[in-house]
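Have a look at the structure below, then the notes.
Here the complex is missing a single protein chain, while all its other protein chains stay put.
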Amino acid sequence: MIDFLTLLQVLDSSLRLATPLLLVCLAGLFSERAGIFDIGLEGKLLAAAFVSAAFAAITGSVWIGLLAGSLASIMLSLLHGLASITLRGDQIISGVAINFLAAGLTVVVAQDMFGQGGRTPPLKSGGRFEPINFPGATSSKEMNEAGPLMQLYSELLSGHSLLVYTALLTVPLSWFILYKTRYGLRLRAVGENPAAVDTAGISVVGLRYSAVIIGGVLCGIAGAYIATSLQANFTKDMSAGRGFIALAALIFAKWRPWYALSACLLFGFFFAVDTRFQNILLPAWFLSGFLILVALGLISYVWKKDYLDKAVLGGLALGISVIAFMVIFSVWDTGISRQIKIPVVFIQSLPYVLTVVVLAGFVGKAIPPRAGGQPYVKER
Amino acid sequence: MDIMPKWVDIIVVPFISVLIAAVLSALLIIAIGESPIAALNLMIEGTLFRSAGWGYMLYYTTNFIFTGLAVSVAFHAALFNIGGEGQAMIGGLGVALVCLFIPWPHWTLAIIGASIGAAVFGMVWAGLPAYLQAKRGSHIVITTIMFNFIAAGVLNFFLVDVLKPKGSMDPASANFPTTTHLPTFQDMASIFGFEKAFRSAPANVSFFIAILACAAVWYLIWRSPLGYEIRALGKSGPAARYAGVRPVKIIMIAMMISGALCGMMAINTTQGESERLILNFTEGAGFIGIAVALMGRSHPFGVLLAALLFGFLYQGGAELALWTKIPRELIVVIQALVILFTGALSLMVRAPLERFFMSLQKAKA
Partner (left out) sequence: MEPAIELKKISKSFGPVQANKDINISVMPGTIHGIIGENGAGKSTLMSILYGFYKADAGEIFVDGKKISIPDSQAAIAVGIGMVFQHFKLVENFSVLENIVLGAESGALLSPSLSKARTELAELASEYELNVDPDAIIEDIGVGMQQRVEILKALYRKANILILDEPTGVLTPAEADQLFRILKRLREEGKTIILITHKLREIMDITDTVSVMRQGEMTATLKTDDTSPEDLAELMVGRKVLLRVDKTPAKPTDPVLEIQNLSMVDDFGVKRLKNINLTVKAGEILGIAGVAGNGQSELLQVLGGYSAATGVIKLNGSEIDLSTSVSGDGQARRAMGMAHVPEDRQREGLIMDFMAWENAVFGYHREKSNQANRFFMDNNAIRKETEEKMKRFDVRPPNPKLTAKNFSGGNQQKIVLAREIERNPDLLLVGQPTRGVDIGAIEFIHQQIVALRDQGKAILLISVELDEILSLSDRVLVMFDGEIMGERQPENTNEKELGLLMAGVSEEFAQ
């Protein structure tokens, strides 16, 4: 078994890895609650990461970096707004374009500015967000001797950068704005039925722009966090799909702030486990038993469904059972309690698989805002 | 009446969109401190004035035709297949399994087998999101994105844990047997005595399969009752239901055709070029398919032209990276601008044109 301190260290790194997810997820929440789908979160995150790292490197001030990164992200938000709100273009296409724009421009500009193959130079101390140590927290050297409560306090609660705590505070703040203020009521309304907002004399365009700008700010903070706190410089494609995972978390959270926190912490935990443990071992009987249970669950679900359900889900169940039997077969000689190594890629893929399962509605249906994805055109 | 003549819609609008993208790219090149004209010259010389340049360009074009057609077929059914990347990866897995484990006597048979393998694997990978969309209403854009990531995981697993030859450190499969190797343009030119043409360029016979796919998709979409039903469902779901078109069936079929086309990209990259399965062989071609389909207005002929343009840009971009300080990523920026102006911002191009033609009509009346 793993000891308490190791667990705390995993949770600590979960929190750190969840932070950018959480900020981006809340960015998506504001945007999508207002009826604007945002596939371009990834691009905004990446652009903000680059611009904040670049400015922090040049000026030596992480705050200027944060400001510049947020501005870059807001610019992309405004581009998305121009395309999808003002020009009533396709929100998905606009988001895809923004992702490529960020992926390409960051490298082109980084190469031109710093000539280091699309990186920024490493940030010195003023250019980074440093960990904040709470009063009385033990240093890591003496961590082993400290008591469990002290370990919890020092390892998990203390020692994060300001942006981690900011991200955590953003959750209740978002909840309050969304459900307890006039602005939140209007924002939720415009994502459900923009015509109701329009006829009530409120500007649909204004509301939607404000929502995408909030999203831009949050992505900006997230970008600054990954480039100036999680790492100490910008590297090519450093957002590494976090924008899409945040999108997945948003669906997982059913577009609600507190659920978003749980979803992001869960996904952060997967990444922490993945970086901490290179080999995850499970007894063979447990692994194949679990797979067979999943297969049986699928089969019992499709039993009375039509032939397409049977073909697709039954085929899936068959595939899973084949894997289960291959596992048993591979340990036949050494006994079924032998430990089997789970390839790390499966842990990495878990957030995506879970999101697909949620999307499929097998575990609670995720219903997006009703007017999401459609440009608002006044009826004739 | 339609406000604009059809030719404006089909030719002028995409042309202006691409022109805007080009101008913006030129500005970016100036900002970097290079000359856009010199850059364009370099791209043209490196691509069109050398047969090897053509060989590279057509190699890229082949990929983009497949993915562009795939996105187009889905577009006709009003489905956004953003999962071309994942479908191509899984298609590559299909190609590898077929080439490695079936003893093919000759490449002509191997390419048929590999095409089927690639198509079936891509089809299955697109079929799951299609099923979830058709039966469970899960948004296909999100599911296909997720499936891209899952596909990358699956490919990684197969290359690291299954297909990697013993003792190798490289996450790649063993080399395919020589009987599965496809003739390149260089091989074909040698038959006619031009041994020096297309030297070491990767373009191969798959290009002709891509051209055949264009023709097949054209017939499918514009001439067959199935294509009629795909287009009908894409334009109006309620109307399709009324006419006795089964939405579930059409969504499944359209996405599976789309997935099959993406998968078939792998015969070019995996069987034709690398001759073994490697990581990242798709190089973003699945996403470029979106730009190609948008620019080609989801018409196979338009897709062919757009794929040629992007093939040119990719080969030209490599030349730029080699001889100037403009990095290859400039092409990604151009690609983003093309998607932006032909897709999301198309109204910005169309609205002034529509106003112009409206005033023409008023002047006539």
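By written order: A and B. Residues from 1 in each chain.
Assume contacts are C-beta pairs under 8 Å (C-beta built on N, C-alpha and C of every residue); 3 or more make two chains touch, one makes a residue touch a chain.
On a predicted model such as this, the values are computed, not experimentally measured, just so you know.
Participant: Could you tell me which of A:198, A:237 or A:274 touches the chain that is not displayed?
Facilitator: The one listed residue touching the chain not shown is A:198.
Participant: So which of B:196, B:235 or B:325 would be touching the chain we can't see?
Facilitator: Among B:196, B:235 or B:325, only B:235 touches the chain that is not shown.
Participant: Across the whole complex, list the residues on chain B that are touched by the chain not included here.
Facilitator: With respect to the unshown chain, the touching residues of chain B are 1-3, 219, 223-225, 228-229, 231-232, 235-236, 238-239, 241-249, 358, 361.
Participant: Tell me, which residues in chain A touch the chain that this view leaves out?
Facilitator: The list for chain A reads 179-186, 188-189, 192-193, 195-203, 306, 370, 378-380.
Quick note on the criterion: only the chains that are shown with their structure count from here on.
Participant: Whole-Å distance, chain A centre to chain B centre, using C-alpha means?
Facilitator: Chain centres of chain A and chain B, defined by C-alpha means, are spaced 28 Å apart.
Participant: Which stretch or stretches of chain A touch chain B in the complex?
Facilitator: So the residues of chain A touching chain B come out as 39, 79, 82-84, 87-94, 96-101, 103-105, 107-108, 111-112, 115, 118, 241, 244, 247-248, 251, 308-309, 312, 316, 343, 345-346, 348-349, 352-353, 355-356, 359-361, 368.
Participant: Which positions of chain B touch chain A when the two form their complex?
Facilitator: 28, 31-33, 80, 82, 127-128, 131-132, 134-139, 141-143, 145-147, 149-150, 153-154, 156-157, 160-161, 248, 252, 287, 290, 294, 325-327, 329-337, 339-340, 343-348
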